[in-house]
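One protein chain omitted, others in place.
Order of writing sets the labels: A, B, C, D and E. Residues in every chain begin at 1.
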């Protein structure tokens, strides 16, 4: 059985992420979507919330499961005996950073092959940051995230906006 | 009457910004330069100060006015009934980000067409960050910003440099 | 009256070009689409054919006219007294080349301001080359070019494919 | 059984190509390496020669077979019922072009998912063009292509160099 | 005597940095590696620690010395009468930023010529950030930094990880 790991902060999950997960699920026997807990990002949503969002959004994809991890992805790949790390590619800046990580992960775990997929063109320039930016200002995010999580996102961003210490990333 | 909106943080305005505003003023009947108040940026200058800088720098351009906004630009465009958002393009990293915003703004407001202009080559690699970096170290910024605002910038950056909580962005 | 010039080889015109022309027509009083006759390109279609394609595709846009030119665009801009050159931007490689041309045109004619517009995301990665590539192999090009010119394109590319001297660019 | 198609001109195959094919062979049940016969490229080696090179280089990889195709790759993918097109990614210019083709192929065949793999860092900036350039001047290509095909490449390029009509691409 | 200045945050020094310093030492009579104290970066290691790391790593390079500076690099270049600023180039995002700084430095000091060198391909995608990321999670960093400083880095990052205010940059 070939297992792929699909890591990300998913803060929150967008149509672009969902598209990548869908595509990965047709290429591998099992896809584990991993919510990463990074030291260098202060997320708008807790890991638990992001998992719930992903579960709602991937409901119906039978070979997809959700997990969380606060270590190196190369280590997680080893633990679950995966053959691939799946990443969506959007644009040039993504590309450089992801190359760097792909090479580092390969050095840390020889079996951690990174596989890049593209989203459909309408999601090519979509990011979680844009979604949070629009939601923080009360804009309409229905073109960017699945319907089942819109209300949760809107409420959180409104709340964050009123927090004087909040800095949108 | 065709109105264009020219949004930015202008923290502070540079020769590059002035060049873009000049060019926009020849293409549209009216140009509104909008100082955006972003949740994700801690500016070195207040919105009021940035407006004063812009007013000094655009004095003499009769069809240019200055305004400020703390919401979505697509919403501002709707409010003033503009036909275009004008942005200056400098380099590849700008380009990717601006593409993303242009597509998002078009989705949020079908009439918010983003128009990209280039600065002259000597300003192509100039940014507000570089200006603040140089001013914070007491360097000469006269090649980068108009004469009328140099002293204000130098004083502020010297003051910020001595603030232990200040982090230059 | 503000006139914009929209130059290109349009060999053949695609949905991406049509989108840019549409957008330009809302920003300027008159848009002249100019089929350029370049020394460095051997087109698949004659200038006359490309003009007919453009006329079919822009029918209904009242302030758009089609023309052809075999000199420098900066010179054409001067001749028709235009205030802007409109170009669509797709991706990084476009961007670098177009920057170069924009700066050169500005040097050759101070009034030749280049204005970059983006296409909608579904056309962002579409080019005339891809269209010709697919048509040369008998593929379906209906997702890329307007219906009224599909048959003409298919016939020409089939014919070119059987020409032993033909090299697809 | 999941089949991946790995298309390219392989003119000639390099260590970079071999690396990508190796990696693909661990991710899919079967990998078909397809020598494409393009209208827009005048290869240095015939399709038959390129196939022989690939067979030598992939000897020992049991789930890899070599084929040739002179049509659209999306059509080939349909014919062999593959689930993925595998491409190696090297650098920014690759990236833009490959994005364009990936989106076009997806439109032409909904099941033609393009999967991008990276080569190891020492092959990241290696291309068939560089190999031919060096060989044409009698340089040492042993760092770039497998030993079993070096002599064939050197002989062909020396011969081509003396052909007055030859233009190295 | 031609002197080159090699500035950076070196937080910490990596194999990529060492490679650039080695190469610079063959091109100039004297190379001064300068640990910059930036207002916009909160380093993981103090300037004193970073100097010690660099001294260990460059031991044996007779024409290389280490220094520190908390002002503009163009000013430092003037002070030591250097003819060049040496920078390593890794990838596109580096490239844009470094261009900007090179042009600004040239404006600030006409003699501050920036010279870009490339690292060997295995270090091309290596950065101090990746090293800190891996070390913070207890991963193996021996492929990225010289042996003599591994233990120091591991201890510091473990300590930082347990600091609730620590944000990895």
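Methods note: a residue touches a chain if its C-beta (ideal position, glycine included) is under 8 Å from a C-beta of that chain, and two chains touch if they have at least 3 such contacts.
Computed from a prediction, not measured in an experiment: that's the story for all the values here.
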item: Shown chains touched by the chain that is not drawn here; value: B, C, D, E
item: Residues in chain E touching the chain absent from view; value: 2, 23, 26-27, 83-84, 89, 92, 95, 99, 102-103, 106, 113-118, 120-121
item: Interface residues of chain D (partner: the chain not displayed); value: 91-93, 125-127, 130, 133-134, 136-140, 143-144, 161, 166-169
item: Touching residues (missing chain, whole complex) on chain C; value: 38-40, 42, 71-72, 74-75, 92-93, 96, 99-101, 103-104, 107-108
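By definition in this document, only the chains that are shown with their structure count from here on.
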item: Chain E against chain A, contact positions shared by both copies (same if over half, else different); value: different
item: Of A-D and A-C, pair with higher C-beta contact tally; value: A-D
item: Candidate from C-D, B-C or A-C with the same interface as D-E, over half of contact pairs in common; value: A-C
item: Centre distance in Å when chain C and chain E are each reduced to the mean of their C-alpha atoms; value: 46
item: Centroid spacing, where centroids are CA-atom means, of chain B and chain E in whole angstrom; value: 32
item: Multi-chain contact residues (two or more partners), chain E; value: 92-93, 125
item: Chains grouped in pairs wherever the two touch, ordered by label; value: A-B, A-C, A-D, A-E, B-C, B-E, C-D, D-E
